[in-house]
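Presented below is the structure to which this report refers.
Selected chains from the complex are presented in situ; the others are not included.
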Amino acid sequence: MKLLIAVVQDKDSNRLSNSLIAEGFRATKLASTGGFLRSGNTTFLIGIEDNQIQHILDVIRANCKVRDQLVTPVSPVSGAADSYIPFPVEVQVGGAAVFVLPVERFEHF
Amino acid sequence: MKLLIAVVQDKDSNRLSNSLIAEGFRATKLASTGGFLRSGNTTFLIGIEDNQIQHILDVIRANCKVRDQLVTPVSPVSGAADSYIPFPVEVQVGGAAVFVLPVERFEHF
């Protein structure tokens, strides 16, 4: 058995949760900030059999990989709002950092 | 030394905390949700000497094991409240998932 600790951007957290449940994996979620990813993320703890590691890594990558997204900025609160023409800009979203840790013993009471 | 990561239902969290303190163990607690247990749980981090593993697992089992409990449902908010007779139902509560991880080095500053 292994313990996966996965830090996932909040944007992808719910989608990953749903995919993990659909695939029969059980994850514990902790609210976290900063670090490997831009702030606002979720740390998943997932106990997993050795032969399921690649499967779950595929699920995490499918839901969380870094990609570009078009975002339309909101208009400025002050200044010449009349002459402001918002247009979408590309920002990077998503991403996950996954640690696979050895487990010496697992107990379920 | 080992690091225990224990996910414990919120219902049992305070009782386990008190027992760990009474037994001289030190635990760090993190609020968590979902996963191994029904949502609303606490993740305990506990550094522990190898020869104390069985002792602490006994303490966790004693405080957190799954058991049935009688719960009386609240009366329905709408509908024929006059004819509603609440009676207790059995639900499963408690439970803990415990990972014992190897520690390569421990420092205390």
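Each chain carries a letter (A and B) given by its place in the written order, and its residues are counted from 1.
The criterion applied here is as follows: a contact is a pair of C-beta atoms (placed from the backbone, for glycine too) under 8 Å apart; a residue touches a chain by one contact, two chains touch by 3 or more.
All values derive from a computational prediction rather than experimental measurement.
**Q** Please state how many copies of the single repeated sequence make up the complete complex in this structure file, given that 2 appear here.
**A** 3
By definition in this document, only the chains that are shown with their structure count from here on.
**Q** Per the centroid of Cα atoms for each chain, what is the distance between chain A and chain B, given in Å?
**A** 26
**Q** Which stretch or stretches of chain B touch chain A in the complex?
**A** Touching chain A from chain B are residues 2, 5, 7, 30-37, 41, 43, 53, 57, 60-61, 64-66, 94-102.
**Q** Quick check on the complex: what are the chain A residues that touch chain B?
**A** Contacts found on chain A: 3, 17, 26-31, 45-47, 101-109.
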